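Up next is chain A:
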Amino acid sequence: MNEIPLSYILFVSTALFFIGMYGLFTRRNMITMLMAIELMLNSVNINFVAFNKYLFPEKLDGIFFTIFIITIAAAEAAVAIAIIIHLYRNHKSIDVDDASELKF
Partner candidate 1 sequence: MSASAIIFYLIAAFILGAGILSVTATKIFRSAIWLLFSLVGIAALYFWMQVEFIAAIQIIVYVGGIVVLIIFSIFLTQQSGKEMPKPSLQKVLFSILAALFGFLFSFQLIYEFGFNRMTNSPFNVTVETIGTQMLSTTEHGYILPFEVVSMLLLAAMIGCIVIAMKSNDEIANPHAESDAKLMIHTSISSLQNEKEK
Partner candidate 2 sequence: MNLSLLIILPFITAMGILLSTGLKQVRIVALAGSFVQLGAAIFLLIQYWQERSAGNHSPMLFDVTYVWFAALHINYHIGVDGISIAMILLTASVVVAGILVSWDMEKLHKEFFFLLILLSLGAYGFFISLDLFTLFFFLEIAVIPKFLLIGIWGSGKKEYSAMKLALMLMAGTALIFVGLMGVYYAAHSFDIMEISQMHLPIEVQKFFFPFAFLGFGIFAALFPFHTWVPDGHASAPTAASMFLAGISMKLGGYGCLRVATFLMPDAAHAYSWIIILLATIAIIYGAFATMMQTDLKYINAYSSISHCGFVILGIGMLTQTSINGAVIQMVSHGLMTALFFAAIGMIYSRTHTRMVAQLGGLLKVMPFISTLFVIAGLCSLGLPGFSGFVAEMTVFMGSWQNPDTLYRIATILACASIVVTAVYILRATGKTIMGPISNTYSHLTDATWNEKLAAGILVAGIVLIGVAPFLINQLIVPGTENIMLQIGKAITIK
């Protein structure tokens, strides 16, 4: 597998990151925005694992970082979804543009 250089994997992760960002920018549905964020976090995970494997195999920093990122991502998602649901109860909509009363 060594003929796949690190930069290829980084290409994938970076691309995924910005795909996620694109999704965050464009999606008007809050839940889909959340998905986009998950994509971004995953790309970061890929980075960490890849770096750890390719460059610094002697320590497992990257791996652990990935684990914690996953956990926190879960927590974040949970809270976010709770908020979204509550918002849905109040606004009867989960279109992010409807949640823009606070401005200027």
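In the analysis below, a residue touches a chain if its C-beta (ideal position, glycine included) is under 8 Å from a C-beta of that chain, and two chains touch if they have at least 3 such contacts; residues count from 1.
Here is how the candidates were picked: all candidates are chains of the complex that A comes from, given by their letters.
Just so it is clear, the structure is predicted and the values come from calculations on it, not from any experiment.
K.L.:
Hey, among 1 or 2, which one's touching chain A in this complex?
P.N.:
Candidate touching the shown chain: 1.
K.L.:
Show which residues of chain A lie in contact with candidate 1 when the two form their complex.
P.N.:
1-12, 14-23, 25-29, 31-32, 34-36, 38-39, 42, 45-46, 49-60, 63-64, 66-68, 70-79, 81-86, 88-89, 94-95
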